[in-house]
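Shown here: the complex without one of its protein chains, the others still in place.
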Amino acid sequence: MAKIVTMGELLVRLSTINYERFTQAERLDVCYGGSEANVAVSLAGFGHESVYITKLPRNPIAETAAQTLRKYGVDTSKIAWGGTRMGLYFLEQGQGYRSSNVVYDRADSAMSLAQPDDFSFDEIFAGADWFHFSGITPAISRSAAKLTLEAVKAAKRNGLTVSCDLNFRKKLWTIEQARSVMPELMKYTDVCMGGREDAVKMLGFSLSERNEDDTPNLPAYEEMFRSMVEKYSFSYVACSMRRSHTASDNELSGLLYDGHKLYQAKNYRMAPMVDRVGGGDAFAAGMISAILRDKPPQEAVDFAAAASVLKHTIPGDFNLVTTEEVEALMNGKKFGRVAR
Amino acid sequence: MAKIVTMGELLVRLSTINYERFTQAERLDVCYGGSEANVAVSLAGFGHESVYITKLPRNPIAETAAQTLRKYGVDTSKIAWGGTRMGLYFLEQGQGYRSSNVVYDRADSAMSLAQPDDFSFDEIFAGADWFHFSGITPAISRSAAKLTLEAVKAAKRNGLTVSCDLNFRKKLWTIEQARSVMPELMKYTDVCMGGREDAVKMLGFSLSERNEDDTPNLPAYEEMFRSMVEKYSFSYVACSMRRSHTASDNELSGLLYDGHKLYQAKNYRMAPMVDRVGGGDAFAAGMISAILRDKPPQEAVDFAAAASVLKHTIPGDFNLVTTEEVEALMNGKKFGRVAR
Amino acid sequence: MAKIVTMGELLVRLSTINYERFTQAERLDVCYGGSEANVAVSLAGFGHESVYITKLPRNPIAETAAQTLRKYGVDTSKIAWGGTRMGLYFLEQGQGYRSSNVVYDRADSAMSLAQPDDFSFDEIFAGADWFHFSGITPAISRSAAKLTLEAVKAAKRNGLTVSCDLNFRKKLWTIEQARSVMPELMKYTDVCMGGREDAVKMLGFSLSERNEDDTPNLPAYEEMFRSMVEKYSFSYVACSMRRSHTASDNELSGLLYDGHKLYQAKNYRMAPMVDRVGGGDAFAAGMISAILRDKPPQEAVDFAAAASVLKHTIPGDFNLVTTEEVEALMNGKKFGRVAR
Amino acid sequence: MAKIVTMGELLVRLSTINYERFTQAERLDVCYGGSEANVAVSLAGFGHESVYITKLPRNPIAETAAQTLRKYGVDTSKIAWGGTRMGLYFLEQGQGYRSSNVVYDRADSAMSLAQPDDFSFDEIFAGADWFHFSGITPAISRSAAKLTLEAVKAAKRNGLTVSCDLNFRKKLWTIEQARSVMPELMKYTDVCMGGREDAVKMLGFSLSERNEDDTPNLPAYEEMFRSMVEKYSFSYVACSMRRSHTASDNELSGLLYDGHKLYQAKNYRMAPMVDRVGGGDAFAAGMISAILRDKPPQEAVDFAAAASVLKHTIPGDFNLVTTEEVEALMNGKKFGRVAR
Amino acid sequence: MAKIVTMGELLVRLSTINYERFTQAERLDVCYGGSEANVAVSLAGFGHESVYITKLPRNPIAETAAQTLRKYGVDTSKIAWGGTRMGLYFLEQGQGYRSSNVVYDRADSAMSLAQPDDFSFDEIFAGADWFHFSGITPAISRSAAKLTLEAVKAAKRNGLTVSCDLNFRKKLWTIEQARSVMPELMKYTDVCMGGREDAVKMLGFSLSERNEDDTPNLPAYEEMFRSMVEKYSFSYVACSMRRSHTASDNELSGLLYDGHKLYQAKNYRMAPMVDRVGGGDAFAAGMISAILRDKPPQEAVDFAAAASVLKHTIPGDFNLVTTEEVEALMNGKKFGRVAR
Partner (left out) sequence: MAKIVTMGELLVRLSTINYERFTQAERLDVCYGGSEANVAVSLAGFGHESVYITKLPRNPIAETAAQTLRKYGVDTSKIAWGGTRMGLYFLEQGQGYRSSNVVYDRADSAMSLAQPDDFSFDEIFAGADWFHFSGITPAISRSAAKLTLEAVKAAKRNGLTVSCDLNFRKKLWTIEQARSVMPELMKYTDVCMGGREDAVKMLGFSLSERNEDDTPNLPAYEEMFRSMVEKYSFSYVACSMRRSHTASDNELSGLLYDGHKLYQAKNYRMAPMVDRVGGGDAFAAGMISAILRDKPPQEAVDFAAAASVLKHTIPGDFNLVTTEEVEALMNGKKFGRVAR
């Protein structure tokens, strides 16, 4: 199986349990995640050789975070160690008409202060097939933006395919800041992914309104994707499509444009969901894996969407599923029976 | 913000977890609540000055109950201390087609035996704007009924607006008993609230059947509310409207009549719900807060309904939400996204 | 009330909590169950005299399993003690589009190695009205198949009504193996129950396709049931009907054929469910109880379906409900209100 | 094995976990117990036929309490059902220098209001060998005191041995009240047990001071026991001896006087302990079982003390141990090894 | 009762449960604490009017922290709101020969960046009797050191007694840094408290070695305390004395010097302990309360030590005990009995 390198910030996540509000919580679930780490775990679960790079401080919390990645099959031997803290966030899990709430505390993390010489990119990329990053990494600090640029350059230099999940985070930077950084990174990117409005916000493309019946305007998407390919020569543009009815009831689908045609995945109604954090990362990982396994576009987008749907049934950030489980869902007609 | 006094019985609630039946339970969640205490916490959460009065025995369980109210911003300094026990109840949380089940054990509570001289009403009401009670308080004992009458008289004497949530509880008294007590209390009441059939049962009004399609017969409600206003000179009559499909799937809306016109709130489908106890109290608190903030009737009933809907997402009796959160729901079009 | 004897294997069930996958689990819920034990507990809950026989090893795990049955009113005094282990299984509870997953570890259990002389059938059946077994028991081993045959013969010899829940388990035996054993057992069976395709797989009957709109083809069922009655002289043939939309969203109904006419129960949409294991056993127990209480066929199948629906709201294998609770559901129009 | 009947009040116990104080508790462990019920469970565990009688209200909490007794092998078929509530108490588990704290809420329980005609004593005692009660039962109400007197008279009339564990509870009655009731009951008692000062307080005997080194003054005990035997013709007088260093560090031993000689059990230092509630009941049950099995006095008091010591390692009120486990401790030289 | 103001940083504490190491933890207990907040809660529990000042960011985690203080009776109305984060730390609870381990993450907290104009000290101190701070507050940042100096000056200006718990934290500053800040603060301090070596490290006093039998060298302490009083004119110098045998087995006592004589508290062996964090703060609060209640020195140090001992039995940072409970321990001879 192919070898993929991902790079990003690894966060401690402290989330409420039993639908409690923060003010009621006496215990918090602790887990670890971050967009690119989530992709790395997913890819390891699909059987790929998965390498994750970040910078972590030398303390037992960060060591536990790395051990957890290792548990799920990710190669953590290239992680840089140093700095003083991990970023963390508190997550109040929403329910029904109460949305989830996040309190970020991620300033000055080891990764946000990392420098290019913390990583031997040419050594890390040797023998690798693919490099993946998300728009969160350049957003966390100026030095992280520089680091990301160094990384994508090194990846291209070493012949890797580069993918980016745009992932606009308005709590981390403004639209203007994003637009001053992301276009340069796109020049080195082969596969561009994102949520519905990320390319609009971060790269300045325009997307027509939704249809009157609130369904996505597919021709408008195709038009935008075509412009994106024209401008940046992307091999693929992909997009996960979520519709949130309540915090417990979402629909999920996805689109893939291969430069020629737009492919839409089946639409799933997920009600209730266990944990929606990491759903987009699961989509990205599914897409990367499918492309690496030379699946045709329709299969690729179906695989990515089904992978993302399964993520919503699993607590924590990670999509702990196998290729076989995703294929069973994407091909299946019936769900929910106990196999016995 | 306005100052509101509420009076009632505070109960220990012991509820099953993880959908267990009583016979399976080895642990119980313990929390504290009661119709008027729930209203008091809600109002404090909305930023009002909220005073709760009751009578509690001097033991660490009751002290914990009072501390919990204090945590959520309720002024507990006027509570009377004495008597021998708090009322309590066991709650088996229902799910799907299995309804919740309550085992009450509230006889002879300190509050049910409280006397008017346990409270210095004129001192308590000094500087206050509003007094709220529910039909549960006069139902728990004859002396509590007398106490309630003393309280409403003192409230009117001190110029407070008085509201009552009728809240008929058939396990506490009969329709006949209710009808011998409540009409007198209504004479001192300005804002009368209740569930769908409370005014029929407790005050003897009549309400035509539901429409054939099982939707509420709005003209019939308006007719009844008009009669209520005529008889008792209420400023407002309000009513929360719940439709229970299963224990996990309810609809919720509400009505408000301002003496002139009937206003209906948006209807919410809540599936699944975390905890439906306290949903009516959240509606009452929302209504009181909106009226105190001089909101127009449509906004008031929308605010009350949205507040109640949020309550169903929070474990325990209390509606731990802010005005901003309720307004976000009542104005919002989209729900369930993680803000990040 | 009537006295019923059931016989089967009792299993230790170790299931994940909070929707975790196996790889995330640090704690497992432990409970005990098995098709016939589940029926026995249900029947005791309905007020019948319920006797369960099995073989268990002398260790504290097995003793706990027996104590748990005794807690719920089952007579465990006829259990044979010996052998070295109980069968067990790990259950990963599914959610949404992720199905539940079972890892069986039940080879060489005490019951799978039990011999006819472990039980004094004539003594056990003395004074009893009914004997129930499922198709799982003869599937666990050749000796268990022999034991089952001895049991049904002894039951008929002692004048008991015999019921069987076909319960095909493809992880225990093949269709061919089932067809070499079950027909002989059917000769002694009066009431034959099963899921939608059990009679097809295990007894070789044929059933036409579903209707185009994916609803069950009732005339085809009636046709098959008539053939079954013709061949084996069953008094009743019954069938629970489940439609799995996702692991959290199922529909449930049931059919009963009394040799003359087909009766269909109300269809329930269960979303979400707490625990679907034991749903079929709850249906079987409801049917047995209704027949023993001489209910007309429509009531019997309605009772069985409502009993099964309630099971889906209760964690663990056992349907811990009373006759009154089942009747309230089957007769009721409204659900989910808190009685207070 | 012998058949023993015990009678008393069954209480719901709600206890804090993880060493929390009441004010910190969001969850409580729920279990069931009561002095005589604890003895009944212990005796069933030792293999005796154990019958427990009490009066319980018809609600699911009380039914669960009875089911729990049944789980542990106690015959609950003679329980009287009626009344409106079970007694309950909140238990704050102490630790180290912080003592446990109890908040009782047991007034007006079904058992405290029970009448002699709730029980058919002659039928209940038919075939039984022994009747046991504690001084708690006559303390809970005047009618319970009368009921107890009826019970001991009936027991003697039916030829049973009668034992009493004095168990003075100063929160239930005064020394004067106890002395007006207990002496009459002693006339029908054969085996009198109690803690160190119970006979002094409840029966008016006198006991010299402890030795200077704070060890028990054995000759003084022997003197008192001799007086007790002289006055009431007891066959045996027994006494558990506890020395509390802290809530986590106790010593436990016991004395037995057979009318001729004083026997002292080995002294155990228990540090830490899991749960000390029920330790005295475990001693009483051990003594009853040993006497019924005709053990010599030294063995009897050793068995009782070892049984009590094991209780302190088990959460809840019940001593869930076997005769073999008690004997292993009382005979053993080494403890704490894992048998594997 | 007297009114006391305390000022310091409030921290989120995330601690492992069930003796897990960090690497094993999937859940963490969340509580709130900090040396001066702990003192504030203790004083409120003793019945004093207790005001706590700090600076907290406007987010739900910090609001919960403040609500928790309010629950326990602390006046939080003077807290300054602003900044971006609370300090936090991860606590791995030790056991036996494994020490507890702390991972601090408190840089750039709102309080560490607070400025004197965040607080209206003259208004805050109006009507107050006492101001307490610890050596942790000036250690967290230069601006916090300045703020502390402003506070003590204002306290003296307003006629308050000032106490300081030296509390050297080597992870926050060096001995040299401490010595450049603390002496100036001591000029405004009336009551100086600390652990065994704090005055040596932070103020440069010297203390002779321990006795050969490892008991404290009392004359040496008295000598040092006399020097301290001479230099800074302290009214009292106090010192808690802990001897750690293992993480589960400590001895605790304390000393008080009133300018004339040294008083030593009883020595307690605490094994096991529930939570030792906050033990020193409980000692300080006990001392402040005793002095404010004009207790003679021996009683004061006994009260402080007994208060500290009780803290070790309670999970979390706070000493949730009453004056009566502390006095029961300090006067008592026997512990650990269940009062019933």
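By letter and in written order, the chains are A, B, C, D and E; residue numbering begins at 1 in each of them.
Following the convention adopted for this analysis, a contact is a pair of C-beta atoms (placed from the backbone, for glycine too) under 8 Å apart; a residue touches a chain by one contact, two chains touch by 3 or more.
All values derive from a computational prediction rather than experimental measurement.
A.B. asks: One chain isn't shown here. Among E:24, E:77, E:174 or E:206, which residue touches it?
C.D. replies: Counting the whole complex, the residue in contact with the absent chain is E:24.
A.B. asks: List the residues of chain C that touch the chain left out of this view.
C.D. replies: 14, 17, 21-23, 25-31, 59-61, 63-64, 67, 84-85, 88, 90, 92, 101, 103, 105, 107-108
A.B. asks: Footprint of the hidden chain on chain E, which residues?
C.D. replies: 18-21, 23-24, 94-102, 104, 169-171, 244-250, 271-272, 276-277
A.B. asks: Spell out, residue by residue, where the missing chain touches chain A.
C.D. replies: Contacting residues on chain A, toward the hidden partner: 67-68, 70-73.
Keep in mind that, in the parts below, only the chains that are shown with their structure count from here on.
A.B. asks: Between copies chain D and chain E, are the contact residues mostly the same numbers or mostly different, with half as the line?
C.D. replies: Here the answer is different, because the shared fraction of interface numbers falls below one half.
A.B. asks: Just the number, please: Cα centre separation of chain A and chain D in whole Å.
C.D. replies: Whole-Å distance between the two chain centres: 62.
A.B. asks: Got the chain A residues that touch at least 2 other chains?
C.D. replies: 17, 21, 23, 26, 101, 271-272
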